[in-house]
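Quick one: structure below, then a few questions.
Left out: one protein chain. Kept in place: all the others.
Take a look at chain A:
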């Protein structure tokens, strides 16, 4: 049992080390393994698999498998486009299908970190090109002509001299038997792309607008029961006892029980974040019945006290004490203030910042804070599980099947190859669904009740079951000499429970004397990745601080940044600067030109600018704000992005527009607070989300044109929105804003 598991893991590791693209040489070729996933594959007998990503039918239907889970970033379209490009088929004839979790055939399958296109770019180009190569070889053998003389176009093979031609489908069977030597397959010249870099519509667009079952919540299975969990109302609490007498009398209810998630000492992986280790479960026939039964459930909660987690990791297992305090937001802010004045961990130092600050003619110091943020995906957390004695099927929305599978394997005591995970379309993710605790919960419930079960969180369960964006603060200091030149820069940041600092990012590298420090406060409030982790705070704080420094120096905010970037490019300070100063400057120049930064006619708006680098991409925004009915309103936005080659331009623009809206919403309204461990926001009535009325009327998106391999796009446009909004707000109100959410008035106004 162990062995299968181990050998598969070892293989995965080595293929990952080899860069993934080579994987198909070992696994896909000559392998007619089409029987195992027939649920949605049409007529299985007719499908010929050339590798994990490409299947061809004799009638020349081309099926391309999308490896990565879809949460709205449009990978089900963009990733197959890359394969189709190299395979040389007509996009209109391509059918796309979401792959099952199968890291041997489909790679890491991780949606997150703006990684999908970035990580699969070379792998998928090679997969498409290899399949094309195999088809060409098959045709050459059949026709008895040299393979070099065969050309392809739109799913057809041609041999000009003999006038022979044929469909891919005619040669697919033979092609599947072709072996491919290492290094013989050459991907296309970028200049000849005709699918990538053209706008293609979302392949599931029609299903979405006609209400077809697509999402985890839509999934059905014969005999499926519904489960909901009652988790502690607050962080730092746990189950004391419960009384299910009344709940069990409710119609449709099958079982009520207490469930522990991890046994003591369970070695948790990095993404095994679990907030509440004991919950009370209600299982019944339908969602509404279970929701009603929950209302009758009486649970007594108690403070959990300090608890211990065992974290696995490279250096072996270690114990982490999770403090038991029932936290409240005011105390959290106070604690952050106290910690900020204590010595912190040194993260980077260039030159002699201490002396520079001592000798400065002027020191500007500002402190920024930001609250916890809840992901609030539109589709609440849910997952289907059917666990039997010898296997498990799990179906639903998640970002990282490869990270959850080992955990499931350990907990269910089943080898990885007996655990089948299928990914549905996700109603949003934003990082939240990288944490697979809810698969574990669903699996344990299914095992316990010995039936197929769908675990559903209510919106309230979802919002109050943490894994939030951490609470952050940072104090920035800038030293100016008598000529108002920037001579030193210092950032000291902290958070609950982790600090936000990226020590090697701009303006590191652009200032002679530079210091970055970080500190953190342990907490029982669980946190995780939230669209551009850490960056989404830094870009707010640092970019509004730079605005203020520019003003103190009497400089235009864009020109000031460009001067710093010029320095970083020509004569960089220190080592390990993560960003490319020229590309960074490029997006600022582009947004300056496209927005007509200083043109007349723009005075009717309060303009703010910000730029940021993360996930290997560059983004800059100019936002135009007005005050409407006493509230800030961003009416239009200009965005400049450098993410290398843009695979699907219109969809990429859509994503940038969405990131801009998301950024404005979170900057102005986002925030989750606690009282005695309990989240004060529970649903959309008191967690304000940006709506139609507050969304800009126009977001113009401009991409820098270059031939650099694609870098991230889902996250990079998001962080600088916060800074640009803060800077526009200053112009609009004459006031600087240091605390998020930025608000002209207290936010306790009623919502819609």
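Everything below uses one rule, namely that contacts are C-beta pairs under 8 Å (C-beta built on N, C-alpha and C of every residue); 3 or more make two chains touch, one makes a residue touch a chain; residues count from 1.
One rule holds for everything that comes next: contacts and distances are computed from a predicted model.
Peer 1: Any idea which of "(2Fe-2S)-binding protein", "Glycine/D-amino acid oxidase-like deaminating enzyme", "ABC transporter permease" or "Polymerase IV protein" UniProt assigns to the chain that's been left out?
Peer 2: "(2Fe-2S)-binding protein"
Peer 1: Touching the left-out chain: which of A:128, A:155 or A:696?
Peer 2: Residue touching the absent chain, from the options given: A:696.
Peer 1: Going by the contact rule already stated, which one of A:128, A:533 or A:665 would touch the omitted chain in the full complex?
Peer 2: Residue touching the chain left out of view: A:665.
Peer 1: With respect to the chain omitted from the figure, which of A:99, A:128, A:396 or A:427 is a touching residue?
Peer 2: Final answer for the missing-chain contact: A:427.
Peer 1: To test your reading of the contact rule: which positions on chain A touch the chain that is missing from view?
Peer 2: Against the left-out chain, chain A lists 70-74, 199, 201-202, 204-206, 208-215, 217-218, 220, 226, 251, 286-288, 376-380, 425-430, 458-459, 650-651, 654-655, 657-662, 665, 683-685, 689-693, 695-699, 751-752.
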